[in-house]
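Note that one protein chain of the assembly has been removed; the remaining protein chains are unaltered in position.
Going in written order, the chains are labelled A and B, and every chain counts its residues from 1.
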Amino acid sequence: MSKAAGCRGFLHHVFDYETAKTLVIPHFGVGIVFRFTQLLVVLYVVGYVCVVQKGYQETDSVISTVTTKVKGFAYTNTSDMDPRMWDVADYVIPPQGDSSFFILTNLVVTPEQTQSHCPELPNPSTVCKDDCDCIEGYNDPRRNGIRTGLCENFSTTVKTCEVFSWCPLEVDTRLPKKALLAAAENFTVLIKNSITYPKFNFHGRNILPHVNSSYLAHCEFNRLTDPDCPIFRLKRIISEAEADFQEMAVKGGILGILIDWSCDLDWWAGKCLPKYSFRRLDSQNQDNDVAPGYNFRFAKFYKRADGVEERTLIKAYGIRFEVIVFGTVSDSESGCNWVMLTCMRKRDLYTKEKVTYLVESPDSEPVSMGTTYGTQ
Amino acid sequence: MSKAAGCRGFLHHVFDYETAKTLVIPHFGVGIVFRFTQLLVVLYVVGYVCVVQKGYQETDSVISTVTTKVKGFAYTNTSDMDPRMWDVADYVIPPQGDSSFFILTNLVVTPEQTQSHCPELPNPSTVCKDDCDCIEGYNDPRRNGIRTGLCENFSTTVKTCEVFSWCPLEVDTRLPKKALLAAAENFTVLIKNSITYPKFNFHGRNILPHVNSSYLAHCEFNRLTDPDCPIFRLKRIISEAEADFQEMAVKGGILGILIDWSCDLDWWAGKCLPKYSFRRLDSQNQDNDVAPGYNFRFAKFYKRADGVEERTLIKAYGIRFEVIVFGTVSDSESGCNWVMLTCMRKRDLYTKEKVTYLVESPDSEPVSMGTTYGTQ
Partner (left out) sequence: MSKAAGCRGFLHHVFDYETAKTLVIPHFGVGIVFRFTQLLVVLYVVGYVCVVQKGYQETDSVISTVTTKVKGFAYTNTSDMDPRMWDVADYVIPPQGDSSFFILTNLVVTPEQTQSHCPELPNPSTVCKDDCDCIEGYNDPRRNGIRTGLCENFSTTVKTCEVFSWCPLEVDTRLPKKALLAAAENFTVLIKNSITYPKFNFHGRNILPHVNSSYLAHCEFNRLTDPDCPIFRLKRIISEAEADFQEMAVKGGILGILIDWSCDLDWWAGKCLPKYSFRRLDSQNQDNDVAPGYNFRFAKFYKRADGVEERTLIKAYGIRFEVIVFGTVSDSESGCNWVMLTCMRKRDLYTKEKVTYLVESPDSEPVSMGTTYGTQ
């Protein structure tokens, strides 16, 4: 074979058009089934791909809003503090009732701090013998202030370098072993959650249509007896998350209140109800439990009659609750599968007609074809 | 047929290889079209699946940041309160200018509360005749404090159990019928929003390139005349959400400011502009409007000259604005469809060549089949 011919053959091969062979069966019953199946596929494409798939993308822009309102008060009467009644304006921080709120359960209070001088807390790097050990102006970011250069009595036995800071310094080792606001376990929180799937124009609310004001005034969430009540007792929430309120209240923690709005909008929308679950979000029970709990410091500022600014520093331990709303709309995959199965069934039905056996002797061949259509 | 033969037949069947028969058409023109279509498919796979699909996933990690700054002040002069000028530091809570901010429009103030004793608010469960009706230490979480065991005069006509609490107690039924800060409807808010689609390295900002400082100093958003101005008058926002400011200001509510950054990065990126819309997020106008509005309590703490802690409790009603930024990048499905359609057209073009008609008379038949297998 010449080179030119080989090349021409190659080109022929490159530009050959290859397509599957098909068999047309002019049988009315079979044809009806075939066209009906095609119709189903078209309906599937139009219905599923155009309507549902488009809908599926929209779920990304679900709009949710949450407000929370805590109720309850606690009375404390310890040796450190005067008797005191704590209400929401004292223990809910910040007060706005957002989807994330913090409930104070334990605290270290350092009252009457002013900008002044005081000896540092004892520590290998702050203990001193005389003023020479304390360099004026030195500041260690892990300590509490700027050194004045003096060595002062911290207690009758220990001398430490004096610093300029908010004095007296906080001694946060005096954290109560039992949470001060142990009574917080009986506080309740009303959660109002409205959601919208904007392009579906679907609106949902966790206060269900059948819930009225008088029910709301007395109900309390219980997975078995009151699953629709949007008022939650803190103790119950935390036990559902498999944690212990009193243990969590001492050092603080973070708890997730999950509201799942996943539902199938193809069916009766009234069935689209919120499902609550609870989960402790800060890591605990781990082998490596460094930096456990949750706390932060804040201050209340006062001005004395003489114009000096004074503050009460509070190291607040407590539980941060985070209401997390999520949900995707069901994508009707069951419908899809049904169509698929139908197509599959068709294939099985006509498998015989479709296959042609290649056998040793050419004459024994087209058995199936012969028996089915060849003798028409 | 022997059992062994049957088994062998079954095995034959199990390990038969079944494949579609194809027809090769060595026609240059048809081949060119065929290969060109294949090229399109390859380009489609490389371009669409690798570039765009990957991009589509990235939209999940769109990074957005919002800052808000409210301007305006209100003057109030009611019988309950001294004349007072309210500015941003008074009515924006919290003050940080986050994507969610609250504007105080109505309030119940309870000044000079201290930890002390006072009679409960009258209520079937708190009214008493003598001290025997008031059990010391009893506390009802739906009431306001711990009972001292005394029955005191609440008014000249009613006696109630005395409680230890922040006294005097708040009487929140005295909410003004007309919002105290009705003037808030003329406050304006500047919204600064920067977004990034990180992997596309696309940066967007709602302060558009053509907006300069002098325009920004005087403009105000108007869908028709100033659609690019990022300064919004509260009244307009709320009327665009089909709500009424004055009605909403009395009991409070939640309003969503939606910024849609959906755009097609395949085309000129300069066309990627924010679209604003507004939507009331708390449920209203429902048949079952329990627990309507939005309010929360907070306190300002003071210290008296004698060292006693005193607070002003404020039950704040107002409108929480939530700036919600969303957007997905167009995934070029139109391009995909075009390739698909091209493939479809090809099929139609060569349908004739692909099908083989099975007809009544075997002789008129199998042109293609005959040439292929009939003469073996």
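Throughout what follows, contacts are C-beta pairs under 8 Å (C-beta built on N, C-alpha and C of every residue); 3 or more make two chains touch, one makes a residue touch a chain.
No experiment lies behind these values; they were computed from the predicted model shown.
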Answer key for A:73, A:86, A:102 or A:187 versus the chain not shown reads A:102
Determine which one of A:71, A:84, A:203 or A:279 touches the chain that has been left out. A:279
Touching the hidden chain in the complete assembly: which of A:166, A:232, A:245 or A:276 does that? A:166
Had the left-out chain been drawn, it would touch chain A at residues 18, 20-28, 30-35, 93-94, 100, 102, 115, 139, 141-142, 144-146, 164-166, 254, 256, 258, 279, 281-283, 286-288, 290-291, 294, 296-299, 301-303, 305, 311, 313, 320, 322, 324, 326, 328, 350, 353-360
Give me the chain B residues in contact with the hidden chain, please. 12, 14-26, 57, 60-61, 63, 65, 67, 69, 71-73, 75, 82-85, 87-90, 94-98, 186-188, 190, 192, 194, 196, 198, 203, 205, 207, 209-213, 216, 300, 302, 304-305, 310, 355-356, 368, 370-373, 375-376
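By our rule, only the chains that are shown with their structure count from here on.
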At what distance in angstrom does the C-alpha mean of chain B lie from that of chain A? 15
